[in-house]
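Just one protein chain is left out here, and the rest sit where they should.
Chain nomenclature is as follows: A and B, assigned in order of appearance, with residue numbering initiated at 1 for each chain independently.
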Amino acid sequence: MLLQTLVTGLSIGGIYSLMAVGYSLIASILSFSNFAHGAVIMLGAYIGLALATKLNLGLGLVLTGGVIGAGFIAVFNERIAYAALRHRNAPPLYLMISAMGCSMFLENMVYATIGSRLYGFPEFFKRQVVHVWGSSLSLLDVSAFVVSMAAILALHIFIMRTRTGIAIRAGVGDMTMCSLMGVNTDRLISIVFFLAGAFAGVAGIFLGVKYLVYPTMGWVTNKAYIAAVIGGLGSLPGALIGGLILGVVETLVSTYVSSVVRDIFSFSMLIALLICLPNGLMGRETEEKV
Amino acid sequence: MDYLLNIVMLAGINMIAVLGVAVFTGFTGLFSLGHAAFVGIGAYTSGVLTYHWNAPFFLAILAGMAVTGVSSLIIGIPTLRANLRSDYFAITILGFGEALRVSLENLSITNGARGLSLDELSHPAWVFGALAVSVLLTRNFLKSRFGAMFMAVREDPVAAEMAGINLFRTRLLSLVVSAVLCGLSGALLAHRLAFIQPVMFTMTQSTQLLATVIAGGMGSMSGPLIVSFIFTSMPEALRWLNMWRLPAYGLLLVLIMIYRPQGLLGYREVPSLLRGGLEKWRIRFSR
Partner (left out) sequence: MAHPLLEVSELSRSFGGICAVNSLSFRIEAGGITGLIGPNGAGKTTVFNLITAVYRPSSGAILLDGHDLAGKRPYEVVRAGVARTFQNIRLFGRLTCLENVMTPICARGAHGRFAALFRTPSVRNEERRARESALSTLDALGISDTANLIASTLPYGLQRKLEIARALACNPRLLLLDEPAAGMNDAEMSELGDTIVRVRQNFDVTIILIEHHIKLVMGICTNLVVMERGALLAEGKPNDIQNDERVVAAYLGRPRASGGKKRHV
């Protein structure tokens, strides 16, 4: 029973991590919270849904399609709503407001065009279970966890080992310096948004498969945002750990206390943690330069 | 005529909440994704009082404002004392709003998610009286030394602190003022619509309040008030547009940030603009 709860928690946590990575990537390079990320996740889920139901594709192709689609949506989102603001060095507050606007626009466009109906994915996992140490675990949960971890590991290797990864890390350090050194920052930022969008695509599809697809499903990303903040916004290991902690704690609370207090609990946890550790578990200390 | 009056009253009620967010975001420079929660607290406190105990409307409104003020202290003291980054603060207020919605949906005194049916007590005199008093007192307050401190904090928190301003207390004061205005708006709204439900006070409504203030202009009272009036009355007049209202708000926010970040009347007020205009005419005339 406990093991089962833990695995469920880790699988939800894995999806939280996937989404939190998107927040952290963008926050690390542009130092603002991209509140439009939830909408990108939702659109990723709709793209996956269309591929799965209209074209009857398998999970692998659905994921590929969702990754590419959501990745490009994130890039377009940046080009249209943020690039102009970045170019004139607008304060982060403006970027955040613009992001809120995007989120409102995208969610309600879907609502107005596709409608508020709830859609389900075809059952990719057919309620299969795997048996580990005497507990039966849902194959969906196990796969969600494994895919999330693999994706985050791949991202880590990409950032640590490739030339583009080095450029991204340099951009995290100092964007202006990076552009003075001859890095095309617009292109770099597009790549970062594509990565964030790609992760949003995977997360959206797993969310859709596990639950349902609907216009405001991106709401769940508020919790992913909490996960990113708990781990330390801007830190990849932080996003991973924050997501897993939040997933496990929430599942434990809803199993052993009540699912009603679950969200209240996670928000209180966030507030308590921020009061003790204003930069999250693994965030960099940011003392304003005076 | 009744229909028109109804629209204008709803606009007036919304304007009071917008005034609150203008104080907090436009004048103090803090960003909130949860002010609809304060509207909700005002609505439910007053609603529960008139519904269960037949409290006099006036007392119910005052109680709604008081409870909203106290709730803003409960969320504001820990988060503002920690001097959180603005986006972290926004998300904690959002969390507060959601926690509130979940609680309202699960309490029996609020009749859960089904909502409360109330009496229509918000007569035009109440609404327009409350609006006039709110605008007047808020204007006074923003003209006082407290308003000056709000604006200094908005312009540069570090420099403001080095001018001897206690950042925490100043921001907390701004939060309480804005929450009390939202609470007043909520109490009037509840007894105007005669029905309240927890889903009426979620992040969507908070974002709309914020959008109104941004579109009206940071650091301006009259700008957000004008935009609030337009935003509330337009969709009522053009009901068929309803479905496209929210996407339009979203698009508007993005466009404003890109092309006109100061909004309609950023950092200016209608009376001073009129005076300025009059001055120009006078000079032209005397030539």
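Going forward, a contact is a pair of C-beta atoms (placed from the backbone, for glycine too) under 8 Å apart; a residue touches a chain by one contact, two chains touch by 3 or more.
As the structure is a computational prediction, the values presented were derived from the model and not from experiment.
> So one chain is hidden, and I want to know which residue out of B:120, B:155 or B:279 touches that hidden chain in the complete assembly.
B:155
> Out of B:117, B:166 or B:272, which is the one that touches the chain we can't see?
Per the contact definition at the top, the residue touching the missing chain is B:166.
> Which chain B residues would touch the chain omitted from the figure, given the whole complex?
137, 140-141, 143-149, 151-152, 155-156, 158-167, 173, 219, 267
By definition in this document, only the chains that are shown with their structure count from here on.
> Chain A to chain B: how many Å between their CA centres?
Spacing between the chain centres: roughly 31 Å.
> Can you name the residues of chain A that touch chain B in the complex?
Against chain B, chain A makes touches at 32-33, 80-81, 84-85, 90, 92-98, 100-109, 111-112, 219, 222, 225-226, 229, 233, 260-261, 263-264, 266-268, 270-271, 274-275, 278, 288, 290.
> Quick one: in the complex, what on chain B touches chain A?
So the residues of chain B touching chain A come out as 29, 31, 33, 78-79, 81-88, 90-92, 94-96, 98-99, 102-103, 106, 158, 203-204, 207, 210-211, 214, 243-244, 246-247, 249-254, 257-258, 261.
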